[in-house]
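Data first, discussion second: the structure below is written as C-alpha cells.
Only one protein chain is missing; all other protein chains are in place.
Coming up: subunit A.
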C-alpha cells in the first residue's frame, strides 16, 4: 500500500472520506498496474513509421503541387495582361465595343448558337461556367413543435433527469421522432461518459458488442443520441474534422462520417451543434448507414422535460 499523501485543503468536509478512498484507490491501482513495455515500444514504433509515411506522402504531394504551380506562375508572370478579348482575336486590334443596349439584336451571331459552331468561325469568349444556385439551408428539424414526454421512452427522460445539472442546462433533451426508417428497436441507457444518452438496440442489425467489437448482427447500440457539454469553441472545433457537413437555416451545423475516420467501421457518427445551445456537442450515431444517420438528424426534436 503506498504512502498516502496529505489530503489537500479545500475539500468539502462531507466529501473527505470519499476523497481519501479515491486517492488510495488511484494509488493502489497505479502500483498494481503492470505495463507491457515491449508492447508499448512496438506500438510507438508503429506510430513513428506511420507518421514518417505521412510526412513523405505530404512532401511528395507538396513537390507535385509546386511542380504544377511553378510553370503556371511563370506563364502568368510573363503575360500579366488580363485578356478581355477572346482567345484567337488578333492582338493589336482594338476590341469591338459591345453594341449599345438600345441596338436591337435580332439574331444572335451564328457562332453563339449552340451546335452551329464551325471550325472556321472565330472562337467566342468562354461562357462562365454556370454556378448552380446554392440551395437554401433546410429549416432546422428542432424548430418544429417539441415532442411530448409521452412520445419518448421513459428511460430517456430518466437519463436526462439524472444527468448533471450542467448537462441539463447545456444540452436539452433532443431525440428522434420515430425510428427514421429503422426497424423498431428496444431503447436502452448506455453509459455515455456520465452524460445523458439513449440508444436503440435493434436485433439482427449491425452494432457493437459490450467489448466494443463490431458485428453485422450485434444488434446492440444500433443508433442513438447523446448530449455532452463542452464549450462553444470546443464544439466548433470538433465539426470541421468530418468529411460531410450539414447546415440548417437557424445556423445549426453538423459534421458527420464514419466514426473515428475508420473506413472499415459500420458506425456513422454526427457531431451536431444546435445554434440555440452552442456549448452542447450532440452525438448522433447509426450503424445502419449514412442515409439513416441523415434521416435521424432530420427527425430530431426537443422533448418537453418540464413536469406537465
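Just so it is clear, a contact is a pair of C-beta atoms (placed from the backbone, for glycine too) under 8 Å apart; a residue touches a chain by one contact, two chains touch by 3 or more; residues count from 1.
By our rule, contacts and distances are computed from a predicted model.
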Per UniProt record, missing subunit out of "Sugar ABC transporter permease", "Acyl-CoA dehydrogenase", "phenylalanine--tRNA ligase" or "RNA polymerase sigma-70 factor (Sigma-E family)" is "RNA polymerase sigma-70 factor (Sigma-E family)"
Among the options A:51, A:217 or A:245, which residue touches the chain absent from this view? A:51
Pick out the residues on subunit A that sit against the missing chain. 5, 8, 10-12, 14-15, 17-19, 21-31, 33, 35, 37, 39-41, 43-48, 51, 164, 166-167, 190-195, 197, 199, 208-212, 221, 224, 226, 228-231, 234, 237-238, 241-242, 257, 259-261, 267, 269, 271, 283, 285
